[in-house]
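What follows is a short report on a single structure.
Some chains omitted; the rest stay in position.
Every chain is named by a letter (A and B) in the order it is written, and numbering of its residues begins at 1.
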Amino acid sequence: MKDVRIGLIGTGYIGRAHAIAYAQAPTVFPLKGNLVKAMLAEVSPELAAKRAQEFGFQRSTGDWHELVADPDIDVVDICAPNFLHKTMAMAAIQHGKHVYSEKPLALNARDAREMVDAAQRAGVKTLVGFNYMKNPTSQLAKEIIASGEIGEVVHFYGTHNEDYLADPNKPADWHCFKETAGLGALDDLAAHIVNMAQYLVGDIASVCGDLQTVITQRPTAPGSSEVVLVENEDQAHAMVRFVSGARGVIETSRIACGRKMGLTYVVTGTKGTLSFTQERMAELKLYRHDEPEHRQGFKTLLTGPQHPDYAAFCASAGHGIGFNDQKTVEVRDLIDGIAADVPMWPDFEEGWKVSRVLDAIVQSHETARWVNVDEVG
Amino acid sequence: MKDVRIGLIGTGYIGRAHAIAYAQAPTVFPLKGNLVKAMLAEVSPELAAKRAQEFGFQRSTGDWHELVADPDIDVVDICAPNFLHKTMAMAAIQHGKHVYSEKPLALNARDAREMVDAAQRAGVKTLVGFNYMKNPTSQLAKEIIASGEIGEVVHFYGTHNEDYLADPNKPADWHCFKETAGLGALDDLAAHIVNMAQYLVGDIASVCGDLQTVITQRPTAPGSSEVVLVENEDQAHAMVRFVSGARGVIETSRIACGRKMGLTYVVTGTKGTLSFTQERMAELKLYRHDEPEHRQGFKTLLTGPQHPDYAAFCASAGHGIGFNDQKTVEVRDLIDGIAADVPMWPDFEEGWKVSRVLDAIVQSHETARWVNVDEVG
């Protein structure tokens, strides 16, 4: 079996999730390639070495440039902060590496487009870490929609709300500044729900959005009386129109008190409706309007081995899947895609499409009008 | 105790709910006036007489003009189809009657404004049947918001979705035509959630909306192959900005498969969040961000005698309140308002404000831009 040698950059919040997925995947799935945890880069050689040992990587480096140039690496996996995604990906592509990047692909759609073009020219494969669509439950939602069980989709309501910046006394960090984060809740959270919308209902054609920075300044450090201006939005929402003709609304917030993992969607079709919240990530609610009127109702499907990709984790329904499991599905797609030389999705093109929707929402807000996503980037 | 003599026009779906409320109210509440079921009008003398007997009204008539002119009537209660509200109310006002009208107050904001002005000139009291805000649970929501428990409101998400026209084979009825219904889901359903939004968060200042008629034609009769064009929207949504600075989204649909009573709201504040769905009308979910992090979560409050207007129905929490109970609270407000000569709310002015928001959503849709509600009507 062909080796797929991974070079991982970054071991923070999401880098750690990647590491867990790399650990799990070969046992969970019959992978088509031999996953090799080849090299790991961090901001210092010491930290890199420490993490390499923890995560079972063979080699490590304090300089990511070394990693992207290493001849014994097949895939560069980018888990560094948002503003570094483009630089790292372009360097990796230049060295002919396949690239597996965390979302958002770039700080804006134009940058994302450059990355798509570079990857295409270089003939490398790409994958973006929109892991929530890999959740077996959301795959089931896709399957149900594709089968026509709920008819034609006429409406999509989706959110990705969390509350990690709800406390106004929480100091500003890199998420709050344009140079380091790009957008606020839109890039950090809404990227996921825009991708999910497109996965389930197809591409978004136009948007009309509204953004707001509610907590306009924050302390520079815990308890400090010195404050700094917050540069990007705390909350945003947009009306959207899909290419298919479906309409909808997307909302996002990083100050939505009480929402810890508020990725949710309601997909309404002409014959039925699906409802989902990631906080109950193994449940999908399905309503069928063609049932007899006295027996209509939302049915709670507990994801199980009859549904996509669940059986690999457990042979019994309702036993539960976790956050890292969806990342493990993503890693399966990565290894299989590269080993078997088949397309992967969501690729950089989808990453760019998501960025384009987000940028269009911002433009719409600034110009107080509807914006076609084609106008952007 | 002063008599409050009711003249009820119309005994369909909502007229019947009024009748049940009139039956219940004097036993449930210590009313400040003596509720007299004086007279009832229907489309024929026979039907009027039949309903008067069923509902315990003293007299009946097949001609509503007679009712509004009757000297022994204090309040005209209008439960006729939407397009008659204005005509009947203007006639009642002309005869110096107080008016209790079902929503929507009129087919458009300009008509509603005329009604407000006429009532003010005549010095009569008015009340509009936005009964969902009379639900003790939503009164509790208001109380919690007013007390500052969830801080300043920063976001409102509200829906009123149902599925009574989800079936494309369902024939067109009066709801589908502009002349009889005015707007579609907006007038029929969204009027409630706009009123609720204004009740909980204050007046809406501007809107940006999108409307869609999904099922563009319907049979003229069950099973008929003859079809007729549907003239108003099946679904609509709008971004809204409140006078207070809060932002939000409002959605409505009459083809939302599976939603039988989908009036819902999530009110997010700087310190907490409230979440409610009318399908579980006796539950309010409250989240407080100032609780210790390891004990944060949404708490399900079951409405009980410690909450507004519940004790009148039952002395124990969690025992449940029903649809007609909120109408009974409304009738209590009516009788007390008139008997004790105190202001009632939501009055015609609020009815006009709601119509104005709905009209602004339509204008916004037609002009593809934000519309200040002040621009309307």
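The criterion applied here is as follows: a residue touches a chain if its C-beta (ideal position, glycine included) is under 8 Å from a C-beta of that chain, and two chains touch if they have at least 3 such contacts.
Since the structure is predicted, the reported quantities are computational estimates derived from the model, not experimental observations.
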{"item": "Copy number across the full structure, from 2 displayed chains", "value": "4"}
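We adopt the following convention: only the chains that are shown with their structure count from here on.
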{"item": "Euclidean distance of C-alpha centroids - chain A vs chain B, Å", "value": "41"}
{"item": "Partner chain B, residues of chain A touching it in the complex", "value": "150, 154-155, 157, 163, 166-168, 208-210, 212, 214, 235, 237-239, 241, 247-249, 251, 253, 255-259, 268-273, 287, 289, 296-298, 368-370"}
